[in-house]
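Handing you this structure, nothing more for now.
As you look at this complex, bear in mind that one protein chain is not there, while each of the others sits in place.
Note that the chains take the letters A and B in the order they are written out, and that residue 1 is the start of every chain.
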Amino acid sequence: MEKYLYIALFAPLVSSLFSALFTAKEKKLFTGIIGSSLIIVSFLASSVLLTHILKTGEPIHVEMMTWMATGNLYIPFGFLVDQVSVTMMMVVTLVSSVVHVYAIGYMHHDKGFNRFFSWLSAFVFSMMILVMSDNYAGLFIGWEGVGLCSWGLIGFWFHKESASWAANEAFIMNRIADLGMLIGLFLIYWHTGTLQYDGAFEAFHTLDNTTLTWIGIFLFIGAMGKSAQFPLHTWLADAMEGPTPVSALIHAATMVTAGVYLVIRSNELYTLIPDVGLFIASLGTFVALFAASMALVNRDMKRIIAYSTLSQLGYMFAAAGLGAYWVALFHLMAHAFFKALLFLGAGNVMHAMDDELDPFKMGGLKKVMKGTWIMMTLASLALAGIFPFAGFFSKDTILEAAFADHHMVIYGVLLFTAGLTAFYSFRLVALIFHGEERYKIFGIHPHEAYRFMLIAMSPLLFLAVIAGIFQAPFFEMVEEVLSAHEYHIHSHVTVWVMMIGTQLFVGLAILYAYKKYARNGIEVPDGTSAIENSFMYKLLYNQYYIPYAYEEYIVKPYREISKVFWTEIDMKIVDATVDGIAGIIYNTGEKTRAMQSGNLSTMLKWMVAGTVALLALAVIFGIAARNSDEVASLLSVIGVM
Amino acid sequence: MFEAIAFYLFAFLTIAMFYITVTTKQALYALTALAAGMIFISAFYFILGADFLGAVQIIVYTGAVMALYAFGMMFFDTTRGVKEKQGNKFIVVGLASLAAILVVVIVAAPMASENIIALNPVVDGVGNTQAIGMVLFTKYLIPFEVAAVMLLVAMVAGIVLAGKKMDLSLTLMSGAEIADIKKQKNKKVLS
Partner (left out) sequence: MMEIGLNHYLILSTILFAIGLVGVMRRKNLLLLFFATEILLNAVNIAFAAISHYYGDLTGQMFAFFVMAIAASEVAVGLGLLIVWFKRHGNIDLDFMTSMRG
């Protein structure tokens, strides 16, 4: 069984290194094919591991080698495949395989084809390390690795100024959060003496509440950065500068869920500090509403989907914060499927529309792109939580958990957000695929994507539709690892009322969206209509002016301070000191150069003078050593006497 | 008493000779004074009972080294006097004296401790040459051989550096060829 673990872990690495050999060359198709094949191999190995876990329920724990063994610190390269990590592995490898095959078609004309696959496989490898590691240090390595690969992939078209800016923003925000995570790791090591999951979790029960609270807070700060919770959320929308397969893989299914994974993995910690859990849940709920509100008016197709991701991450954190860890994990899994599908469909649309992103400039595409239309509609249905698609099972369970714990505010906000989610998803679908063909004004000639790309997307479609079936076996599987959240809703009637009420609410939102946006006669807004100038619209469209605030009040002052530091301190003090020392040495050399006149007589005189000096020293030290013991011991230490 | 007289006489002579060597402007005088000084130094060795050393001093230094210098002098223009650098006399003399005193102090310091053990003690009843022979060929054999090799190397180096027209080997050529070369040289000289 262990060999499957290693295959699953290292196949993406092999793929990345192989593609990396060709980064400087023009596009070579086999890098994409071999890369995809290796990721599929990793997926198959993960499936074998999944069947093993399902059959026996025994986690596989290997220690590959020791990383650090210094003093009391012992950190191995160890890997653990238990129910939680095998779920993540399946999600990651499945979505990665689909994205790899899709990208062969999407990046068809790109010059950096080989480089793309190298980065993409490297990302998968880092993510696998993250989810398969059995200690916090390995998780952190994977954490940083996915951050790096995300930077490389967002800034893939690096000659575009906006893309490299977005990449830097993502990486820097992640790093700021990683500081919190590092402090959390340090605290864990300090108080428990180990970074291994099993050791730390056992030791947590002996620590006092304050320490645990701090650890929980700091770890969550790290999760905030990676999963783009408020206030570190601006990078996710800007990350859409990267190619669409990147958005599908990283910013929908895998990297941003790493934060959720961290919280789920540390569930033994968070169950001991329910107050922090409540804070996490509240923040998640807030983010869900916050992101959904911004998606309502946005005119960038990928950004709408990005905000949708952000919103669903809020749902996951809400579930995790409330203690329903298995629900969060299930929602993570289902979300990965339909969100990746949405992104890939958006990629098809972008390719067809010559990289146009404004849905108002599209319309009526269902006539030309039937396959993509069906996929995106079904994915949106799943996202909205309509029975019997996957989203219904996961989202509804979250709502039930909130209701059962009597967190009514959370329940209400999440319910409202579900309605908003349905609205903006179908606003997008309606604007793109229904109504009249507004793109004809702009002279665009759309066509459907390559057949193999559609075939590659089909597993995701299949899973998005049927994944709900897996809810019960999933619960059984992870029950052993994640403490089952016991919640009771008092009567069955309440459950049915809630369920049907939610469906009605969501259905109404969908119909309203269709009515508003699927009709003929929609004009491309150009900034003059009344709605566009209203306060709410402007607030939402500019993302509550938060990016502007960050730029004005954080980035600009920081830049000024940096400039001051550079000119005043670095150049004037540090550089001057270093140059001064060099100058002194240089001048000394210049002056003593006069000694070397080349005249033998002079040199002989200097030689005699030097000899006299050394001899005098010898005599003085000899006499001193004879008369005092300290000098004698000093000389013997030097090794002279 | 004789020892004291001999010592002071030779000491005075030696110092005078070496002083001339160091200060005179004529190269030939310097050479002559140096040779004389060497002889007087050998006198010291005889006074000290180091017979072998005294004999070696005369043979090697006065005989070989001075001869070498005399031959060397033939190359250089010794008719004109050498010009001396007008440096600061006091610095030079002062430095020199200081250096000398320090060297001797360091060399003589172990003697102040009064517990010196002779490494190769003198045995009575044996002449100095014989004693030196006994020590040289047993305890100092390797330095002796190495010194021999070094002298060989110095000899070869001297020949190579100073010799000219070393590409012809007169001993391996027949008489006719040597006559030929002489004719060539004469032709060149005459023309």
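The definition used in the following text is that a residue touches a chain if its C-beta (ideal position, glycine included) is under 8 Å from a C-beta of that chain, and two chains touch if they have at least 3 such contacts.
Worth saying up front: this structure is predicted, and the values here are computed from it rather than measured.
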- Message: With the missing chain put back, one of B:108, B:176 or B:190 would touch it. Which one?
- Response: B:108
- Query: Which residues does chain B use to touch the chain missing from this display?
  - Reply: 1, 3-4, 7, 11, 14-15, 18-19, 21-22, 27, 30-31, 34, 37-38, 41, 44-45, 48-50, 52-53, 56-57, 60-61, 64-65, 68-69, 72-73, 75-77, 82-85, 87, 92-93, 95-97, 99-101, 103-104, 107-108, 111, 116, 118-122, 131-132, 135-136, 140, 143, 147, 150-151, 153-155, 157-158, 160-162
- Against the hidden chain, chain A presents residues 593, 596-601, 604-605, 608
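Following the convention adopted for this analysis, only the chains that are shown with their structure count from here on.
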- Task: Please compute the C-alpha centroid of chain A, do the same for chain B, then give the distance between them in whole Å.
- Result: 87
- Provide the residue numbers of chain B that touch chain A in the complex, in ascending order. 85, 87, 91-92, 95-96, 98-99, 102-103, 105-106, 109
- Item | Sites on chain A touched by chain B in the complex | 601, 605, 608-609, 611-612, 615-616, 618-619, 622
